[in-house]
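Here is the structure we will look at, set down as structure tokens.
All protein chains but one are shown in place.
Lettered A and B in written order, each chain numbered from 1.
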Amino acid sequence: MKFPPTRYLRPVVLDQALDALNQYKGSIKVLAGGQSLLPLMAMRLADPDILLDINDLAELQEIRDWENCVEIGALIRHQRLIDDPVIQQHAPVLPLVARHIGHLAIRHRGTIGGSLVHCDPAAELPLAVQALDGEMLVQSVGQTRILPAGKFFLSYLMSAVEPHEMLTAIRIPKLMAHTRFAFDEVAGRTGDFALVSALAIVTLDDDASIQVARLAIGGVSEVPFRVYEAEQYLTDAKLTPEVIDGAASIVHQAVNPEGDLHASANYRRHLAGVLTSRVLTRVGVKGDLSWNR
Amino acid sequence: MATSGKQSSQWTGRSIPRKEDLRLLQGQGQFMADIATRPGTKEAAILRSPHAHARILAIDVSEAVAVKGVVSVVTGQDVLAAGARPLVVAAPVPADYYPIAVEKVRYVGEPVAVVVARTRAIAEDAAAKIKVSYDPLPAVLGIEEALDPGSAVLHDALGHNVAVHRHLRYGDPDGAFKEAAHVVTGRYWYPKVSSTPIETYGVIATWEQGDTVTIWANFQGPFSMHPVMARALGIGQHQLRVIVPPDIGGAFGIKISIYPYMVLMALVAKIAGVPVRWLEDRLEALAASSSGTDRLTDLTAAVSNVGKVIAWRMRLVDNVGAYIRAPEPGSLFRATGNLVSGYQTQNLDVEAIAVMTNKCPTGPNRGYGVSALYFAMERHMDKIAALVGKDPAEIRRINLIPHSMMPYRTPSGGYYDSGDYLATLERALERADYDQLRQQQQEARRQGRLFGIGIAVGVDPSVSNMGYIDIVEPPEDRKPHRSKSGSGQGSHVQVDASGGVTITLSTCAQGQGHETVAAQLAADILGVDPKDIRVIGGMDSSTRNWTIATGAYSSRFAATGAVATFSAVQQIREKLLDIASHVFEADRDDVQWVSGRAEVKGVPARALTLKQLAGIAHWDVASLPPGMEPGLAVQTYFTPPTLGESVDPEDRVNSSGTYGFMADVVAVEVDSKTFAVKIHRYATVHDIGKVLNPAIVEGQIYGAALHGIGAALLEEMVYDDQGQLLTGTFMDYVVPSAPDAPDLIIDHMDYAEGSSLTTPLGAKGVGESSTETAPAALANAVSDALGIDINQLPMTPNRLFHWFLQRESLISQEV
């Protein structure tokens, strides 16, 4: 399982990287944490002529606290998402889900940009970004595109990033006040890709009825699945057991998963309902805002 | 673990820190990939079949040979041309097995060509450039499909896919079935699982003088494969030197089946004309190293009105994969002596069948042939209990062999020398707090929770009799003077001129702590600190004393290698005392060994230390008793005395040297929504005779149990209907990780000195132990929790969801 022959570039500033992508597009692949790309290369399922190692790009390693959003450099590693105080304060959903990614060594190496571009529908960060309506900054020579999550995740293992482009940053809207959220997943083992995952983010009125609801399910479709129908159903409702059951039942109907070795379509569908009801129940109780204290 | 009680010996029986750990904790172990190769050694990569079953039409290696850095590309035809012969197997079937495909491929992952190059990476680059044209054939995968005469045939010369078919009868099963108050039937599927040692296979092969080959490999034995390899290479055994490194990164039976690769790399090195190293990668290991068989068991029990099983009728069908590879069909017969496990049944009717399919060939895997047997039997005991209205604990009490019947001869020839099975079960129930668990279950059920309790017991066979495999042929076909028996293991002890003690093992340990235990035993005999004893692990077939049974498999060290070492050190001490009595001109009986010295009884001042006596033995021949040889080295062999016979004409054989016993009690809670199984409590009690090192024994039980738990809940080699392996990565072949591993309540039955009749040290094997009972115990517990009859593993949440759903729909249909 040795990597296939490749050539190597390690730019120190973003412009060099974008130039290289432009010059070698189609035969060059961005290497960030490498935790998805390198296993594929080891199995010779990926065979890039050139690896563009972006780990030295300081521009991609910043976390910026804007007025309405947090802008996270694409090279920010999962462990930093967990540990960073700005993210903990304004985008606490990310540390919550990031704790479920792989294992310690994977979290220390893997990056948010890498995970999003890899676009695995069972992965935690794409699910969170989908639920949070994050925006992706995608750059190429002389151009920046800003793509909302809905236009970024195209299909199974396929994002909207073109061969000459690079995802450079992710903007996550800050959570509104009185927002609660909860995440849960069922995986074969701790650290494995989830069979199904669910993330609920709910903003409440003063009278505890739901002002805004976001509900996303992972592992049940080609991209992380926003269940808008259930979100609508929840809006203006209160999180009573009946409402939660109703939402779970909508999710159960709405998802159309495929089966594989580890989970049949029916089991996945069942789990989508179960996890929906679990995350909504938890949100109804208090949510996971205090997870890290 | 606390060291228990006061021992008559200072070191044996204690949990001393292991000698091995000092190097392993510093990254200074010497595993296969760490062995220095001789200059000029090249690296091999293997091109493997993408088809489950296909005829090879042509192989074009021209592009691969042209890759810079490539030395040679070797195909099956090249290997044949170099004089390779098939690897022999006990089963008399025309299904030739070569270590590389010739004419046909029969499983995904089968070697098709070997590239030898400057680096492994270059060899892999070149392997990708080999063009093979295949004519795909229909694949046969399932056991029932393989039994169907209408299915495709893997080995044309055989004409069907049945490799072995034997019918064994003991006692009067037909009579018992006529008398039976109840007849209980069941069908059980045990999955194809592999213990997947974290270190993969590795081989280095180099030829000297054209006709002598040295092969380094992390081969665990048995060295009964040594003549098999020599024959396949067309050389004498004395021309084949096998060296095993001191450290092996786990084996669990899997590293027996490396031997075809040892032959292959020797052939490749011969053809390429260079020393060759091959380090298996994980994808190769999962697709094409080894696993246990998947087994279909049909079980029928004749049961008396009080719930006593008076006869078993068993149909065991093992799927040995694409080729029957020695020591298969051992899986079918390994448990011959303990087919009745710990139960009193005297009547047995066994139909034993091995089929070949387009899956990777199988071999020994922890719990060899026993885990699958006990999974079926112990599930069946619960069914019988339900039928006659008894508690699962009670049905076992009714059927277990009482202590008063020891030693006990099983109908199929097993000789159980000792053990208190009922007391072991009672201890396990007590340690698990069984009554409290049943109350807890009632409470949980009231709350709508799925809480279940499972019991499994089993006789744990260790130290396989080399002769058991003779049973593969019916008595009339067995050749006279060709029978096999025994299970010999050698050891060698030397004391140098300064009194330094070196023990040279030949046991190929893979983490069992042989060095530590050997040093403990020797330290007690010689009165020295184990730290001051050097123990050399690994194996070298040209320089060490060994037999064809040599190796570490079948949980055999405590009852063979340890005994051989013990006896060698005792002989050394005898010689030291002989020298002392001569020097002191004292009567031999008046000289004794005390605290590391020989002294004249009652005259402690007249003493010679180990160092002084060793000095005499080496430096001063004139001071030795007349006729005594100089030097201080002893070489011994040991085989358990009860393994002196092969299979008798009635197909009876004492297939194992020792038989321990264990009882596992487990409580689980199944998540009523996700169907994840959580182990709430797991108690396991063992009757294994004397414990030589409690920490090592506990470690073996922990590891063994987790292998059983893996098979019960997670692990299975899965193929699709085309024969493509779906579990070809460590992402998909799911083995337990730390969060899945339960804490165990482990206990041992006290050992009464001298109660074991089969091994001088009183220690029985424990290496496989709960691997054999955990799958059944968990299946019983989950069946109890869900109220369904589970007859298949692993019990993944996905499967439990579907099984539970079926049950619900059946219930609603009934309503």
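As a working rule, contacts are C-beta pairs under 8 Å (C-beta built on N, C-alpha and C of every residue); 3 or more make two chains touch, one makes a residue touch a chain.
In this text, contacts and distances are computed from a predicted model.
Could you tell me which of "Spermidine/putrescine import ATP-binding protein PotA", "2Fe-2S ferredoxin-type domain-containing protein", "ATP-dependent protease ClpP, protease subunit" or "NADH-quinone oxidoreductase subunit K" is the UniProt name of the chain missing from the displayed complex?
"2Fe-2S ferredoxin-type domain-containing protein"
Can you list the shown chains that the absent chain is in touch with?
Looking at the complete complex, the unshown chain comes into contact with A, B.
Return the single residue from B:G29, B:P227 or B:P407 that touches the missing chain.
Looking across B:G29, B:P227 or B:P407, the contact with the absent chain belongs to B:G29.
Just name the one of A:A58, A:V86 or A:A105 that touches the chain not displayed here.
A:A105
In the complete complex, which positions of chain A touch the hidden chain?
Chain A touches the missing chain through residues 1-11, 16, 19-20, 24, 28, 31, 34-35, 38-39, 42-43, 49-51, 53, 55, 79, 102-106, 108-109, 189-191.
List the chain B residues touching the unshown chain?
Contact residues on chain B toward the absent chain are 15, 17-18, 20-22, 24-29, 31, 33-34, 121, 195-200, 247-252, 281-282, 510-513, 695-696, 698-699, 702-703, 705-707, 729-731, 735-739, 741, 743-744.
In this text, only the chains that are shown with their structure count from here on.
Suppose each chain is reduced to the average of its Cα coordinates; what separation in Å results between chain A and chain B?
44
Would you pull the chain B residues touching chain A in the complex into a rising list?
119-121, 124-125, 128, 281-283, 673-674, 676, 714, 718, 726-727, 729, 731-732, 734, 736-740, 796-798, 801-802, 805
Would you mind writing out the residues of chain A in touch with chain B in their complex?
For this pair, the touching residues of chain A are 1-5, 43-44, 186, 188-193, 195, 261-264, 266-267, 270-271, 274, 278.
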